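This structure is in structure tokens; I'll ask about it shortly.
All protein chains but one are shown at their positions in the complex.
Chain IDs A and B follow the sequence of writing; residue 1 opens each chain.
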């Protein structure tokens, strides 16, 4: 997927003008946020689990190579294959090689953000292979040729009537007057349409929420069941995942399974959690003949040991975006690449370079709600701030902004001069505010006054008023501030 | 360069970068010698609500099952299962063709001749599948289904209605208890371990929850006393 993060502002402006999009993202509060709050409220140990999860992740990262090697040994021992991919190119080629070797014509896919990172669908189509997305949201988007706008709810930006229209256009073999007026009828139609694909597919590609070193299993955490049909009914199962997803033991998995569904959708447990270990065994009725795990790095190993390492702890629950007021205002597409919201603002610069994505870590008020809900306690705002430091250090910010910043710092480190300047500013702005006591326009703050007034200051600064009070107090011999100050305001 | 050569290069590059960059943790256990062995497993926080008496365990399991939109029914013994299945299907006015899996296939189905029981996993249009669970988890109302010869993992996802039998003594409090039982078995880790918690569902259309996305619309649990 070609990133367009540097056009974040324009993309955001477009989203803000789209009433349908505003409606869709406006529902996050009553939907996913409320559901998470209810589920978390019912589990008194939630905070302790977050701390456990953070600890597990730190332990994994401190010895990532060991856990990956253990995982590899187990996969090989169970008759599976493992493919290491340093770059997106490596991963695409490894997947293509498997597909070509088994003569694959169609590939079913479970939901996988890593394959979005690879731009896998377009790549397979170019090679004459047909990918079929089977997650309902992803299926809808594939029909509409759109990218996901959320990592858990990919089609959350769409309204039901958009989906209805898409199905009418995309399923011309069905009666045009059929009733598609309910979410239930749309779900039923997608179920019917996708059924045969599961059986016909030569290769089934899924992601993995976790890899377990102890057992050599890949784990998917899902609700629809399409991921399981994808990985069970195709002749070959290819898991596409990334290096940081490995965890040591089944017990570690249980801790994450208490956090992930509550954080993502407010569920106590998702409908399905499946651990897959190797290919079909003797006597098995179903299951893939081949089991492959493609493990992608794509820049992640360079985060390891860095000040931004903690972003590797992410378990992709989406809570940070569900609770982000910026994401809630502009939606996922504005972010311009695979990972939107606070996760994207913290991760994207590491994967595609801060040069192409500096707008993302800047698009935050640092309100901290993402940090407050993150199930693995990633300091997302600190990471975003460090990308800003990087951007500033590389002189990528505007010269005017840099000059303004150093001028302010220079002034603020000279208190006497600073007083003179602030005194003038307060006086000037109060004057401009006049009897309306507010400004409708202000130089260098067009962004502010386009949408709001700028309240005028009182006139004299606090420090100037205090100095006068002190002077008067000295003259009259009064003691302390208290009396004088009371007088000043009566 | 051959594909295989390129891949081992990639492996070398990734592991070299990890070893170069990783920072040791002062309090990390020694992972080098197969740290993830069953006897060195660290334990984490377990919710207090899972500390239950045997009686309460069943009640909690039932409660969580219904919270997850599954239905549940007690039968006195395994021999009562066929009749219970028949009752459930006729209540629902369903077709009577069922696929039975695993130990569920060996029940006395002949006692209910109205049922058309076939052994196997079913196909794209299977209306009903009956299978047996390895364990139940009271904490979440989850059923633990294993793949094994005669036990098809596809059968948990293909039918409209999934009926699962589970013995009372196999209801455990937590996932952790299930993992311990799995490790105690002489066999290897099953090819698939699936935790099923209620019917299939989706929230992909305007965040509305709809049951029966790709998998079963209904999950019915027969608890055997």
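Note that in this section a contact is a pair of C-beta atoms (placed from the backbone, for glycine too) under 8 Å apart; a residue touches a chain by one contact, two chains touch by 3 or more.
In the analysis below, contacts and distances are computed from a predicted model.
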According to its UniProt record, the missing chain among "F420-dependent methylene-tetrahydromethanopterin reductase", "L-lactate dehydrogenase complex protein LldE", "ABC transporter" or "ABC transmembrane type-1 domain-containing protein" is "L-lactate dehydrogenase complex protein LldE"
Can you pull out the displayed chains that the omitted chain is in contact with?
A
Given A:188, A:367 or A:432, the one touching the chain that is not displayed
A:367
Touching residues on chain A - with respect to the absent chain:
9, 12-13, 16, 29, 325-326, 329-330, 362-369, 371-372, 382, 385, 388-393, 397, 401-402, 405-406, 408-409, 411-413, 415, 418, 422, 425-426, 433-438, 445-448, 450-458, 460-463, 465-466, 481-482, 485-486, 488-489
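Here is the rule we use: only the chains that are shown with their structure count from here on.
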So, in whole Å, the Cα centroid of chain A is separated from that of chain B by 30
Across the complex, what residues on chain A touch chain B?
24, 27-28, 31-32, 43-45, 48-49, 52, 56, 58-59, 61-70, 78, 83-87, 90, 93-94, 97, 134-137, 140, 153-156, 158-160, 163, 183-184, 186-188, 190-191, 194-196, 198-199, 213-217, 223-226, 228-229, 232-233, 243, 248-255, 257-258, 265, 268-287, 295, 297, 301-302, 304-306, 309
Show which residues of chain B lie in contact with chain A when the two form their complex.
3, 6-11, 13-15, 17-19, 21-25, 28-29, 31-32, 34-38, 41-48, 64, 67-68, 120-121, 124, 140-142, 147-158, 174-176, 179, 182, 188-208, 210, 212-216
